[in-house]
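Here the complex is missing a single protein chain, while all its other protein chains stay put.
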Amino acid sequence: MLTLPPAPQPAPKRQVFVGTALVSAAATMLVGGMLAIWSQFRADAPFRESPRRGPIKDWMPKDIVVPEVAANMMLIAFFVVCVMAQWAVWSAKRNDRQHAGMALGMTLLMGLATLNAQLFIWSQMGVDVRGGAFNSMFYAITGVMTFLVIAGLVYTAVATFRYLGRGNSDVPTLSAHALYWYFLTAAFSAVWFVVYVQK
Amino acid sequence: MKNPRRRFLSLAGAAAGLVAVAGCAKDAPQDTWQPAGPNAEMIDNLQRPVFLVAGIVGVIVFAAVAWVVFRYRDRGQAIPEQTHGKPAVEITLTVIPVLILIGVAIPTASTIFDLAKTDDTQMVINVTGQQWWWEYDYPAIGDNAAKYGLSQPIVTSGQLVIPENTKVLLRVTSRDVIHSYWIPKLNGKKDGVPGRVHLLRLEGSKPGIYAGQCTEFCGLSHSYMRMETIVLKRADFDAWVANQLAPYEAPAEGTLAKEGEALYIQQCSRCHQVNGLADAEGNLIVSAPEQYVVSGAAPNLTNLMTRNTFAGASWDLLTQECRDVVWKASADEFGAKYLAGVSADCLNQKDLREWLRNAPEKKPMYVDPTKLQETGGKYRGMPALGLTEDQIDALVAYLLERK
Amino acid sequence: MAIIERPSTEIAVAGGATVGVKPSEALGVFKRPGASNSWRDWIVTVDHKKLGIMYGVAAFVFFIIGGIEALLIRLQLMGPDGKVLSADQYNQMFTMHATTMVFLFVMPMVSAFANYFIPLQIGARDVAFPRINAFGFWCWLFGGIFLNTSWFLGGAADGGWFMYAPNSSTLFSPSHGIDFWVLGLQITGIASLTGAINLIVTVLNMRAPGMKLMRMPIFTWMALVVQFLLLFAMPVITVALFLLSFQREFDATFFDVAAGADPLLWQHLFWIFGHPEVYILILPSFGIVSEVIPVFSKKPLFGYPIVAMSGAAIGFVGWGVWAHHMFASGLGPVSVAVFSMATMAIAVPTGVKIVNWIMTMWGGKLQFTTAMLFAIGLVVQFTIGGLSGVTHSVAPSDTQQTDTYYIVAHFHYVLFGGAIFGLFAGFYYWWPKMFRKQLNEGLGKVNFWLMVVGMNMTFGPMHILGLQGQPRRMGVWTEARAGEGFFNIGFWNMIASIGSFILAVGVLMFIINIVYTHKSKRVPIAPLDPWDARSLEWMTSSPPAEHNFDAIPTVNHLDEFFHRKYAEDPNSHEIKQVASAEEVLADLNSRPDEHIHMPSRSYWPILVALALPIICYGLIYNRLLMAVGAAFLLLTMFGWAMEPSTASDDDFDPPAPGEGGGHTKELAPLG
Partner (left out) sequence: MMITTSSKLLYGLGAGSLAAGFVWFVANEGQQLGSVMFAFLAVAFIFLGAIASYTRDGHVLSTDTAAHASSAASQKSVGRSLWPFGTAVSAGVTVVGLISSPGIFKVGVALLIAMLGEWMISNWAERASSSNEYNTKVRDYLVHPLELPVAGALLLAVIVLSFSRVFLALSKSVGAIVFAGMGALILFFGALIAVKRQANRRVVGAILGVLLLALAGTGVATALDGEREQLTEAAEEDHFAHRGCTEEKEYSDKKASRAVSMKSSILANVILTEDGQLYAEATGYPGQQSAITIQRSNPSTILFVNESSEARRMVLSYGKVVEDLGDGVERESALEACTSKVEKGGQQAVTVVVPKPSSASDEPFTITVPGVEGAKIDVFVP
């Protein structure tokens, strides 16, 4: 079936995979730095006793309402993206082009859904960035997250194009791509817990 | 091949020499090796042995390098054995620095905690930095009021006056950016950070004038943000307090100074407070620097001529000769010389007039009205007032009476 | 036979069949540029060696710019009440001097060496991601140029390289200088990050057979540690810069005290990055010196594993000491004590290195070439800097010294006397490898001695100035506070200023040396192994071919090259030369590898990098321009992703048979 005797391929050395792992590590520090600042700000906020609910940290302005459903949906979407990305790897390893393509499409779609959820959260909260420490921090941290998600979407798009344009042999890129989405999900889980749940 | 060795030896010598003679500088107002109070002495007692140890280690290292360079230079010897290391040597040479450092660490830690003690405080003074001068206020509470006669708060700037052998605690803060309060002969430095109060112990054991500079970069005129601490004997300090609290004396009618007062009210009192100054209707005038200056404050000029510097202690109010009289006075005479203040003869007319003529030219400040968009039109220093020479004469005459 | 070929496979179509596609038909809207010998080749190259040279040249240009800034500073401070610069210009000058030297000279110069020599030292043909490597270079270069354009656009940043809040907010620094600074550093930060990732993957994944981690040359080791430091430190400064630009561009309130913020937050963030940054600057020079000293001592590095591990230890402990830059900033006594101790702890692994270098020379056969002189210069001068470092790890003493010229003296001994001397050792040592000619030794020694004298004359007196209480970052000093006698500030400022010009002449000698070496016909081509070197980068032609090695060597020793040249006589235990460098190389090349894959040149790295400054200009001046830049970025990234793997004129072996007559195409590897 082959049209030419192939030169021996370089052995699979997982450069892209290891490289993506390093990107993820660096981005962990990015998100971690943001969360560190967030918790520092929050820890330094004074608290007061609420008559009904015990101590309340006066950290989040009281007129801000976090759309939790959207945040939760966003988290779910992240988990789904992960499985989709892994599905793409799985299919590609089995030379199942159609499923791999489909999984990549789904990855892109669900990735966009996370982005959409983030936009929805921003528009719903209507926070003024100049309003204070919480507001500034909220935008900073979600902005960084969004930036990382956009990078992930670009990654997915690239992986998709490459997959479509190439043969079946781009498994290394696909698995590295899945790794990045795993990282994003982990990072968002942390952000979700700290920013949307604990606040 | 001789050169490296000679160089190393000379460097080693220089390092040792530095340690040995560093304490011998004469008339170096900001020398960090001439403590004039217990806090600086604590630091000095720590840093001298540390420098000495560092110097000795340095000499040993340089000697070793010099020996190696001399002894093992290529003289046609055979290629040496390809050894990769000797664990015993390495462990020894690791343990030795560890031991030295432990020796340094223990006194370091105890000094850190000693310098942070605040429970023996006898006097509290608030120190506030702003671009580009220091404000001092003496709150009339606690021991200040009870023991030091500060029945009313005193606000002054540029020169901090403290009584001899008194454990003064400075509460250092800032109105705009980060500054750092540092009088090398009395203690190390401490940053004044907006929104935070940092504590700095200060104690002078000998009357005199101790110079310092703001050491945290604070913007355009950082180089012109200087300060001094004056240590006075207790009696002199009491006299100083009494003078600061004395009521305002308006200039006599018909004098040049009276003209100056009117001009001051018109031109200067917007920002610069003179306590007790009243307008024609007898209403007390309260300056409103918060409307004109970013930092929201300007030096209080009530007793300007009791200080001998102005504009962030950047220039002397005294002429060179008169300044020398104060700075070089013996400890016994110093109080009287300092309390004499600035007389008409001693006034440094040149710098003061230049300042009144065009302050931003003398000391760089952001006062260009065309570039004040970010600050909402507020200045970050004193603008050029466009005074005529006659007006300056009158103002100088008025200010000369602010003693 | 063409040794090099570009990767190629078939394109699969539905049904599992594969077809051959002509180059012009390959996915390939975008063709890759072919080889040429003109300047264009440098624009599109992805060769790590060419990129290394470009890093080096550009960094050296920035070194000269930063040096001129330094000379202006010294001119201003030569006498009391200096009038050379205005206060504003002075503030910009010292800010940009530090920024330029740190981000635009030492870091990229390290990248230059790391790019050029890491693949050679580990026996690899290339870095892991050649295109990303090129992107990193262009990104850094454009970032640096972007940063320096601020000089012509209303003034450079004036907040000091540490850019403490709140002095860096628009209220206190209304010009665009700090915006340029923040965005410029973000761009160069991207370059550092991509470079770090690239080099780590290269070291981890591309080593020659037998090249275990503990057989890697120390320079590679130190560079690896540095890349890890970059990987973790750059995100932190990114966060800080992000917050700052958020504050400046969108009025956020991270550092606004009136809104309840704590200005110390910036200091923590900056120094969490800033302290590892110090080791990012110095460790590669430690690595270079650890290469140079053994070569010219004819001995292996004493205690190799300890030197490697102490490098890693310095890198790690460097994370835990950032607050020693903040002893005066009002931390509690407990933290001050802890950080004071941690800082002292760093002296131990550093001291270990110095001991090991001296022990390497001990019992050796020392040849005082220029490279060796610079290396010894580092050992001595770094010791001075290290010891002065110990003196202000003692926190109470530091409160007297911090923000004075004593600190300036300390870090210049560490960074100029250490890092930069190490880089110069590297220049002289590796020059024949990179450029086929040996720099003139005579001029080199003049260069060395001028730099030693200049450096010690400039920065030595600063110890005195600092201890006499002259603060840093002051545009003017006054006669009234200068003191009298031997320690008069004026005298020592004068000495320091004169020294700085001697230093400048020393650097000039280096340039003269380069020009002389390459212009003069009398300078011969250097021998293959001029220094009798020890590591793999010398086991190939000078300069190395594009594919580095005709045959990838199998590594059996630390100092593999040396062990191929020399052997120990089993009876007399004498070290005897058994083969010349030429013979070793000939032996290696007698069995060349076939089918060597090398990446083709590419347009996209430079284009993608070009988009970033456009976006940043847009952010400062016009949001529309920003959108244009973003669109350009997306387009170029698309081009990058869809680029075919080969240029149309590349060699293939064996020649491709089959339908269409051409070889098939595929996308380039992602990096």
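The first chain written gets the first letter, and so on, giving A, B and C; residue counts start at 1 in each chain.
As a convention for this text, a contact is a pair of C-beta atoms (placed from the backbone, for glycine too) under 8 Å apart; a residue touches a chain by one contact, two chains touch by 3 or more.
The structure presented is a predicted model; accordingly, all values stated were derived computationally and were not measured.
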Using the definition of touch stated at the top, determine which of C:Pro33, C:Pro80 or C:Gly320 touches the missing chain. C:Gly320
Who touches the missing chain here, B:Gln131, B:Thr166 or B:Ser295? B:Ser295
The one residue from C:Leu264, C:Leu281, C:Leu301 or C:Ala533 touching the chain left out of view is C:Leu264
Against the hidden chain, chain C presents residues 16, 201, 204-209, 212-214, 232, 236, 257-262, 264-265, 268, 272, 312, 316, 319-320, 331-332, 334-335, 337-339, 552
Just the residue numbers, please: which parts of chain A touch the chain that's not shown? 8-15, 17-18, 21-22, 24-26, 28-29, 31-33, 35-37, 39-53, 55, 58-59, 61-66, 68-70, 72-73, 75-77, 79-80, 82-84, 86-87, 90-91, 93-96, 98-99, 102-103, 105-106, 109, 131-134, 168-169, 171
Interface residues of chain B toward the undisplayed chain are 118-119, 121, 124, 126, 128, 135, 137, 139-142, 153, 155, 169, 171, 173, 175, 194-197, 199, 273, 275, 284, 286, 288-290, 295-297
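To be clear about the criterion, only the chains that are shown with their structure count from here on.
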For the complex, give me every residue of chain C touching chain B. 86-88, 91, 158-160, 164, 166-167, 170-174, 257, 260-264, 297-304, 306, 328-330, 332-333, 336-337, 340-341, 344-345, 347-348, 351-352, 354-356, 358-359, 361-368, 373, 376, 379-380, 383-384, 387-388, 390-391, 394-404, 449, 452, 456, 460, 463-464, 466-477, 480-481, 483-487, 489, 558, 566, 568, 573-575
Could you please specify the touching residues of chain A with respect to chain C in the complex? 1-10, 13-16, 18-19, 22-23, 25-30, 32-34, 37, 40-41, 44, 95, 97, 129-130, 132-133, 135-137, 139-140, 143-144, 154, 157-158, 161-162, 165-170, 173, 176
Contact residues on chain B for chain C in the complex? 1, 3-4, 7-8, 11, 14-15, 18, 21-22, 24-33, 40, 42-43, 46-47, 50-51, 54-55, 57-58, 61-62, 64-65, 68-69, 72-74, 77-85, 89-90, 93-94, 97-98, 101, 104-105, 108-109, 111-113, 115-116, 131, 176-178, 180, 182, 184, 187-191, 193-196, 198, 211-224, 226, 294, 316, 364, 366, 371, 373-375, 380
